[in-house]
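To start, the structure under review is shown below, and the notes come after it.
What you see is the complex with one protein chain gone and the rest in place.
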Amino acid sequence: MNILLFGIAKDIVGQSQLYFSEGEDAPSTVLELKKKISEKYPEFRKLTSLAIAVNSEYAEDHVSLNGFDEIAVIPPVSGG
Amino acid sequence: MNILLFGIAKDIVGQSQLYFSEGEDAPSTVLELKKKISEKYPEFRKLTSLAIAVNSEYAEDHVSLNGFDEIAVIPPVSGG
Amino acid sequence: MQNKIIEIVDSINTSQVFSELSDAQSGGICVFIGTVREFTQGEAVVSLEFETYKKMALKEMDKIAVEATEKWNLNKVIIRHAVGLKVIEDPVVVVGASSAHRDACFEACRYLIDSLKETVPIWKKERFENKQVWVSAHP
Partner (left out) sequence: MQNKIIEIVDSINTSQVFSELSDAQSGGICVFIGTVREFTQGEAVVSLEFETYKKMALKEMDKIAVEATEKWNLNKVIIRHAVGLKVIEDPVVVVGASSAHRDACFEACRYLIDSLKETVPIWKKERFENKQVWVSAHP
């Protein structure tokens, strides 16, 4: 399972994608993904907000994830 | 005393200026001017509003007029 | 405030407006352009003709610009009106402002056009197929 990283998320992780091997390691919901990355990279806890996009749409915590989805970490946006 | 006419005021009078000879004929205040032109050209009474400018500033009814002033009839504006 | 542009012109070039309002201290520019539209209350407009009492109109436009800069923290302000014969889609008026934050330029821009329509001695005659009307002249 590949997770796309943008903006400060990319800086925190130090690379533009994050990889979870299928099976035990991979998060099964948006909420689980948020928890996993916040545990591994505590800097995420300091952000104003943290959203996850599944197939390029904002996804709520209960949404399930699978390896075919395009998943992205969306740190606080600041366009304009 | 020359009075500049614009927009529909010009159409009502049929020319771009109105002339009052000094003395008895000439209005001495803005209010008198409004009365005089509305009597002579009753079409002015049908307008939404009627303002007078003295030296290119809106002038209230009590303002006095003299032959050296630049006086203009300002029918309802519709710029923009 | 020296950074204001107040003009009555024969024709408006919309491509230059943003560079005229651009400013290193501004994060936002808001511009309103009034254009000639094809229908007024269901009737097809052929053209508009704008007339002005230029000396007074420039004074009134200047007052509005000064009032706006007193009400809001603006870096640049523009009020430019066209006169003469205009056809469908022609720009007839441009108002705009630049400011550090967007609230000020949005509110000022709205104020500029609303005030212009109330006080500036400019008159518009609408020409239709079979008649012509001085706009707002009659109730």
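By written order: A, B and C. Residues from 1 in each chain.
In this text, a contact is a pair of C-beta atoms (placed from the backbone, for glycine too) under 8 Å apart; a residue touches a chain by one contact, two chains touch by 3 or more.
Model, not experiment: these values are computed from the prediction.
Engineer: Checking the contacts here: which visible chains does the omitted one touch?
Structural biologist: A, C
Engineer: Would you indicate which residue among C:Ile5, C:Ile33 or C:Val46 is in contact with the undisplayed chain?
Structural biologist: C:Ile33
Engineer: Sort through A:Asp11, A:Asp25, A:Glu39 or A:Asp61 and give me the one touching the missing partner chain.
Structural biologist: Here the residue in touch with the unshown chain is A:Asp11.
Engineer: What does the interface between chain A and the hidden chain look like in terms of residue numbers?
Structural biologist: Residues 4, 6-8, 11, 46-48, 53, 56-58, 72, 74-80 of chain A touch the chain that is not shown.
Engineer: Name, in rising order, the residues on chain C that touch the hidden chain in the full complex.
Structural biologist: Here the touching residues of chain C are 14-19, 22-39, 88-89, 91, 98, 100, 102, 105-106, 109-110, 113.
As a convention for this text, only the chains that are shown with their structure count from here on.
Engineer: Where's the contact count highest, between which chains?
Structural biologist: Per-pair contact counts point to B-C as the maximum.
Engineer: With chain centres taken as the means of their Cα atoms, state the distance from chain A to chain C in Å.
Structural biologist: Each chain's C-alpha centroid was found; their separation is 48 Å.
Engineer: Between chain A and chain B, what's the gap in Å when you average each chain's C-alpha atoms?
Structural biologist: 73
Engineer: In angstrom, rounded to a whole number, how far apart do the mean CA points of chain B and chain C lie?
Structural biologist: The separation of the two C-alpha centroids amounts to 26 Å.
Engineer: For chain C, write out the residues touching at least two other chains, lowest number first.
Structural biologist: Residues of chain C touching two or more partner chains: there are none.
Engineer: In chain B, which residues are in touch with two or more of the other chains?
Structural biologist: None at all.
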